[in-house]
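All remarks here apply to the structure that follows.
Every protein chain of the complex appears in place save one, which is left out.
Chain nomenclature is as follows: A and B, assigned in order of appearance, with residue numbering initiated at 1 for each chain independently.
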Amino acid sequence: MRNPQLNAAGELTHLLSTDGLPREVITQILDTAQSFLEVSNRDVKKVPLLRGKSVFNIFFENSTRTRTTFEIAAKRLSADVINLDVTRSSTSKGETLLDTVDNLVAMHADMFVVRHASSGAPYLIAEHLQRIGRDDVHVVNAGDGRHAHPTQGLLDMFTIRHYKQDFSKLKVAVVGDILHSRVARSDIHALVALGTGEIRAVGPQTLLPSALEQMGVRVHHDLASGLADADVIIMLRLQNERMNGALLPSAREYFRCYGLTPAMLALAKPDAIVMHPGPMNRGVEIASEVADGPQAVILPQVTFGIAVRMAVMSILAGN
Amino acid sequence: MRNPQLNAAGELTHLLSTDGLPREVITQILDTAQSFLEVSNRDVKKVPLLRGKSVFNIFFENSTRTRTTFEIAAKRLSADVINLDVTRSSTSKGETLLDTVDNLVAMHADMFVVRHASSGAPYLIAEHLQRIGRDDVHVVNAGDGRHAHPTQGLLDMFTIRHYKQDFSKLKVAVVGDILHSRVARSDIHALVALGTGEIRAVGPQTLLPSALEQMGVRVHHDLASGLADADVIIMLRLQNERMNGALLPSAREYFRCYGLTPAMLALAKPDAIVMHPGPMNRGVEIASEVADGPQAVILPQVTFGIAVRMAVMSILAGN
Partner (left out) sequence: MRNPQLNAAGELTHLLSTDGLPREVITQILDTAQSFLEVSNRDVKKVPLLRGKSVFNIFFENSTRTRTTFEIAAKRLSADVINLDVTRSSTSKGETLLDTVDNLVAMHADMFVVRHASSGAPYLIAEHLQRIGRDDVHVVNAGDGRHAHPTQGLLDMFTIRHYKQDFSKLKVAVVGDILHSRVARSDIHALVALGTGEIRAVGPQTLLPSALEQMGVRVHHDLASGLADADVIIMLRLQNERMNGALLPSAREYFRCYGLTPAMLALAKPDAIVMHPGPMNRGVEIASEVADGPQAVILPQVTFGIAVRMAVMSILAGN
């Protein structure tokens, strides 16, 4: 079966996951993002690459922050952006997801940015578009269930490349609730594709998926050993709903074992960078001293995220 | 009394209803829409006809789909579009509808697209604008109660003309809950104005208004006789709230009697087209085989709807 993200010529036609994304395509996105970084620093922060295109933000799961980043990226490309509040729309009147998609395609949509609580919803849309022969309409996965959040994965790769250049020499530690994290999954697939020297997954047994080692990831249940000599530390957000559940004793206990404190950070390389996808739970997975400290690159991640999303949209639109 | 939709020169100044809309005005809208069809196929889907105009979507009744079609149409005309979530606004603080309108006029609004659960609300606004002498501000009715949904009526006429040309030779069947349908009402008035050969209303006694025959509409309670030899079939959405009420036994029973199945469709002319305003209740008023079949023109209706709304806005703005 053909990779659903690529067209017959091997070009990116949807961005659904970093899983299966060829290294050259990832590199193309990061290189394009590099050229967009400068646009956001201009006095007039706009380029006309998507002028007259209709981009639909379809968020079945509410996320003001992620929607905002895509809306800004699309507007800086001069697209017309339409936000659909799908929780209040026809789908709640019993219309199916694909009927909604067919309708928007009939309105000459050019791109769908889709967030959904169910894994696979963006794939479903992409497959449907292929079935009806509309390869001029593109899907960007803005997070689906526990499955993937590829633009976050790509902006994380952009951040690492920006500060550390050569992936082959790096030790990268992903710390926290990897089991439930689409960010972790997207990061790990991209790190593998880019030939990262050593990838570590750090967290309690209950929050690590079982298949990690088959992907070449080294598992650490002890934070100290997981951080030892690391170049890059990617902290994950602990979802509120996990904090007092069966998998974890309490937020306080979690911080004691897996919270990134200055003392723990000192175990990594002196020039290690600290990343976090946001929003942060200060005092749960990360101490404020670290979050606001000199090794944190959490806000640059946000800046790079706009450039990466502009790059993805621009490439999909055929520029 | 003057037709409140036309100015002293007989030109369209508001679009409130297809009732009382002269044939020449309908034809002018359809001809203008024809010229806009091509804009949505361009690489840059924009024309500057409403540049610098402020269009307000005032939806007292929630409808993501209809709001989206107007928002896209306005943006493709380069207007500034402001969506008011009126359920959360000053009107809920006790301000009257006309105070809200006066305020928006004072902000130099150019056009109001109004949806309201009460029949007549857009008329009320149009009359108020006439009273305060602001004939430069225009109202488009985007659906008021059971009364009218004129842009849906006009896009339905566009669709019929596109596939069938001459209205005088056509048998058009409108099927379903006509009593509660503003779409049916708007369609029937427009079909009459355009000189349609034969107009049929098909549905159970409880869901047909009494005055149909005075409008020249032929009433059928039997679906088979209503569809016999028809050129055009307009299926209506069965509102969820009717499905288990006093007027209808059940959705299942409704489908058995009035659902459009392939067998029923075979009674119409072989080249009959099937229309539906959406969102569809598959398996209630229409079978999926018909909805997705070769005679369905339901998605083209959506495409034509954008062009028709662009045409209405452009004409109202004086182009």
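FYI, a residue touches a chain if its C-beta (ideal position, glycine included) is under 8 Å from a C-beta of that chain, and two chains touch if they have at least 3 such contacts.
What you see is a predicted model; the values in this text were computed from it and never measured.
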item: Hidden-chain contact residue, picked from the options A:Ser35, A:Asn62 or A:Ser250; value: A:Asn62
item: Absent-chain contact - pick from A:Thr27, A:Ser118 or A:Thr303; value: A:Thr303
item: Contact residue for the chain not shown (choose from B:Ser35, B:Asn103 or B:Ser250); value: B:Asn103
item: Residues of chain A (touch criterion as defined above) contacting the omitted chain; value: 40-46, 62, 64-65, 68-69, 71-72, 75-76, 240, 278-282, 299-300, 302-303, 305-306
item: For chain B, the residues touching the chain missing from this view; value: 51-54, 80, 82, 84-86, 88-90, 93-96, 99, 102-108
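Here is the rule we use: only the chains that are shown with their structure count from here on.
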item: Gap in Å, rounded to a whole number, between the CA centres of chain B and chain A; value: 41
